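Following: one structure in C-alpha cells, then a few remarks.
All protein chains of the complex are present and in place, except for one that has been dropped.
Going by the order they are written in, the chains are A and B; count residues from 1 in each one.
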Amino acid sequence: MSQVSQATVQRVTADLYVEVQQFYARQMPLLEARKLEEFLETLTEDGSIEHRPGGWKLEGRQQLLTEMRARRGDPEQPLVEEISAREARERNVSYYDGLVYRYWFDRMHIEPVDEDTLRVRYQAIVSMTDAAGKVSFEPTTVVDDVLVRIDGELYTRSRIVTHDSPAWADKIHNPS
Amino acid sequence: MSQVSQATVQRVTADLYVEVQQFYARQMPLLEARKLEEFLETLTEDGSIEHRPGGWKLEGRQQLLTEMRARRGDPEQPLVEEISAREARERNVSYYDGLVYRYWFDRMHIEPVDEDTLRVRYQAIVSMTDAAGKVSFEPTTVVDDVLVRIDGELYTRSRIVTHDSPAWADKIHNPS
Partner (left out) sequence: MSQVSQATVQRVTADLYVEVQQFYARQMPLLEARKLEEFLETLTEDGSIEHRPGGWKLEGRQQLLTEMRARRGDPEQPLVEEISAREARERNVSYYDGLVYRYWFDRMHIEPVDEDTLRVRYQAIVSMTDAAGKVSFEPTTVVDDVLVRIDGELYTRSRIVTHDSPAWADKIHNPS
C-alpha cells in the first residue's frame, strides 16, 4: 500500500463519496435517455470525452452535441446493420438505433485533488438491449474522470475512456 | 441541471445513502435464496410489485407469495423447457428451476419525499447461472421503488419494474 493511496483514503469523506455517486446517478440516465443537451449540461462548457487507444477526442459541448446527435440514435428505430464504432463515424451512421443502452459502473475510486477538483476512476461496461430483448455487452473499459465543483454543483471536465480491447473501435458493436 | 435535482442532491445524507444500500443488500439475497416469506417481510403488508409495459401488478404479501411460490423454482431441479415469463404464468410453470439468479443494481438515485418516505430509482439486470455454469442475462430494466420507514426500519411499499424491451414478457428467458 503506497503512502499516496493511504492518504487518499483518509481524505474521502462519506459525504463526498455519496455526492459523487448521486452525480453519476443523475448524469448517466440523461445520456441513456438521449437527453443530449441535458447530459451535456453536466459537463463543463469545455468538457471533453476521449476514447483510447486509437480513438478520438471530442472537446466542448457543441462538438459533443453534434457527434452525439449523429450517433446516439433512437430505440424506436430498427436496428442498424452490423457496424463498428469507427465505421459509424466515417459513414455517419446512427449506430445506437434500435437499442436501449445502459452504463454499469463499478469500484469507483475517488481522489480529491483540491477543494473543488476530484479525480474519479471506475470501470464501466455498456449493456445493449434490443426490442426483442436480446442483451449484449460492449467490451469493458476503465474511465478516468476529472470532476469540478462550480457554485456547489459537480461537473465533468474531462473523461478518458480506456477500452480493454485494442480492437474496440473496429469491433461490430451489436452482432446478431 | 434543474433546481429540483440540485435540491435532491443536497438532501441525501451519507447516512441515508448507506442505509438504503444496506437495505437492498439484505433484501435481495432473500429473494435469490428463495426465502420468500422473509423477502416479503421487507415489503409493507400492502406492498406491490408491477412489471411494465404489458405486464402485471401483484399487490399485498399474500398475492405476491402465491405467485412467487409458483414461479421462483428450485436451483436443484432440472431446467425447465424454454418458456417466456407470460407463458410461465399462464401454464403455471416454475420457470426459475435449475437456475441461480442474481440481481445487479446500479446508479441508485435517492430522493427523499418526506421524513419517512423515499423514492429510489435504479437500473437492474438479472443474471442466471445454470448448474453447468452457463451465464445469461435477462433484458435490462429501470426500477422505481417507494420505500417507507416504519419504527426505524425501511420497507418497500411499491416497486415498478420498467423493462427496456417491450417484448420482455414474451421472450424466452433462458435460451439454451
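Everything that follows uses one rule, which is that contacts are C-beta pairs under 8 Å (C-beta built on N, C-alpha and C of every residue); 3 or more make two chains touch, one makes a residue touch a chain.
These numbers come from a predicted model, not from an experiment.
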- Task: Identify the residues of subunit B touching the omitted chain, counting contacts across the whole complex.
- Result: 13-15, 17-19, 21-26, 28-29, 41-42, 100, 102-106, 127, 129-135, 153
- Task: Go through subunit A and note every residue touching the omitted chain.
- Result: 1, 5-6, 8-9, 12-15, 17-18, 104, 106-110, 121-123, 125, 137-140, 142, 163-168, 171
